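With one protein chain withheld, the remaining protein chains of the complex are depicted in position.
Chain IDs A and B follow the sequence of writing; residue 1 opens each chain.
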Amino acid sequence: MKGGPGARVLALHLGLIAALFAAQFVLGAYHHTNLARIMVLATYAVGYNLLLGYTGLMSLGHAMFFAAGMYGAGLSIYYLGFGAIPGFALGVACALGLALAFGAFALRTSGVSFLIVTMMFGQAFYLTILYFNQVTFGDQGFILSDRLPAALVDPDVKYNAALLVFAACFLASAFLVRSPFGRILVAIRENEARARLLGYDTYTCKLVVLTLSGGMSGAAGAAYALLFSYVGASFAAILNSIYPLLWTLLGGAGTTLGPVLGTGLMFYLVDFTSGWTSAYLFVVGGALLVLVLFFPLGVMGTVRAKLAPWIP
Amino acid sequence: MSAALLETEALTRRFGGLTAVDDVSIGVRAGQIHAIIGPNGAGKTTLVGMVCGRVRPSAGRIRFEGRDITRTPAWRRALAGIVYTFQVTSIFRALSVRENVALAARRRLMHSPARWLHLDPMALEDRVDAALGTLDLREQEHRPAGELPYGHQRLLEVAMALALEPRVLVLDEPAQGLAEHEIDTFCERVREISSRATVILIEHNIDVVLRLSSHITVMDRGRIIADGDPASVEADPGVQRAYLGRR
Partner (left out) sequence: MSFGPHLLLALLEGAVTACVLAVTALGLSLVFGVMRIVNVAHGEFYMLGAVVAWFCASLTGGSALGGFLLALVCAPLVVAGLAIATDWLVLRRVNYHPESTIVATIGLLYLLQQAVLSGYGPDARPVEAPIYFRVAFPWFGYSGYKLVVIGASVMLLLGTWAVLARTRAGLCMRATQQDPEMALAHGVPVRLVYTAVFAAGAMLAAVAGVLIVPIQQAHYLMGLDPLLLSFIVVIIGGLGSLRGTVVAAFVIGMSDGVISMFFSPTLAKILATLLVALVLVVRPSGLFGERP
């Protein structure tokens, strides 16, 4: 990544991280908290986008990876007395393991079958959490605040921890999609049969990217449990699988910045509309329809097509 | 006769009630241009589809350099050097011509996991330039591949195949869609390629076949009806009846 577009791309990504770091000194308490939450959720969207945007695989069950991270961290801290960092690590490991195991058979299908299978297993995972409600406390969930170090209550620590997790996943995804491996993912998205006849083991490539995507989603889930101190089954429900899809499509699938932007926009849109209507799901449903019909490239996809073809 | 580089043994493929390829055994010797000809529906594309792993055989075996590859997945065969160019062009339409070829060229450079994350740009550029140059596609390298005229998309297919450094190159009707004056140049290119790789050529244009090939297999309705050097195949009365006569 030297000179030319490489330098610009690097500047763009580091610039975003720097801007997010600087923002904590400017923002009021309300937006400060919101932005911490947006960064955690954006990590989830970044992971989702690796799969949807760059590999062309749409998943409707990513909430299971988010929830695997969340429960892996939450349960180990709650029952086993893990510290924050081991808990986080275990959460990510759970998500990686689940994604690998799930991918191993789900990727035997393709196209809409894959979609259906992801949705089905996402729901089965949700039902499993409900079924073992004596351990997981089901829909009610449980709170971690009295089992975590006091430092994690400090909003500044929360903000910077969220930024750290986000920056790691965001930069990793930006690096990955520009690497030779990332180019193969795009080749799979464009024409998988051809990629296979160029000698690429597309099944393994898809399995690797699904595992990474699940791992990032799990990192987001684990971070959410730690930073907002709540673990609940609603994070495994279908709606939480639809959100990253919506964020990614809104911001622009297959762009590194899109999911981040989409998460922020949608967060404030829902925040704003829930002021005057409780049915924010109208907004979610309407947004999906409008995006598909009138705005299929999303914000950054449109920017790339019209203004700046160099952005990754 | 020297041992064949690539052999099929009683290869058969049935689709429902139809037997598209019926008990076909051929041997392709190294360094040859081996043409497979026959009328539409003779089973040529299905046969090479089985050779490169796109189509699963119903029965029979395929051997490459003496090793049985009947069950080897398609991507592994491509990596071993059996490279296919599609009859119906199958390129990455949304990506640039250059990126299409680069995708093929990278495959040869990505030996170790570290190379999946970073490659030496110079080594890659050289290979891509060479492949694009051979097929005279340098001037169009930045266009999206889907925007190329049809005949040039076929050339891009061949360029991608070359960047993969094939040992056996399967060309499935490569001259289709080329203008009359482009065909001569194209034949030259194929002859150049054959100094580096063994070529299996499926082609309808009989002049091209007779000019290029050193060995011809004629198929009709899934079976081999003649097999040999061009002169003997051309003289074969069965072939005259079934195929050449209809020209």
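Convention: a contact is a pair of C-beta atoms (placed from the backbone, for glycine too) under 8 Å apart; a residue touches a chain by one contact, two chains touch by 3 or more.
All figures in this text were calculated on a predicted structure; none of them were measured in a lab.
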Missing chain: touched chains present in the view: A
- line: Among A:A11, A:V135, A:A168 or A:V292, contact with the omitted chain is made only by A:V292
Query: Considering the entire assembly, which residues of chain A contact the chain that has been omitted?
result: 58, 60, 105-106, 108-109, 111-113, 115-117, 119-121, 123-124, 127-128, 130-131, 238, 242, 245, 249, 279, 281-282, 284-289, 291-293, 296
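Following the convention adopted for this analysis, only the chains that are shown with their structure count from here on.
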Query: Roughly how far is chain A from chain B, going centre to centre by Cα mean, in whole Å?
result: 42
Statement: Contacts from chain A onto chain B in the complex sit at residues 175-176, 179-181, 183-184, 186-187, 190-191, 193-202
Field: Touch list for chain B against partner chain A, complex
entry: 52, 54, 73-76, 78-79, 83-84, 86, 90-95, 99, 102-104, 106-107, 109-110, 115-119, 160, 164
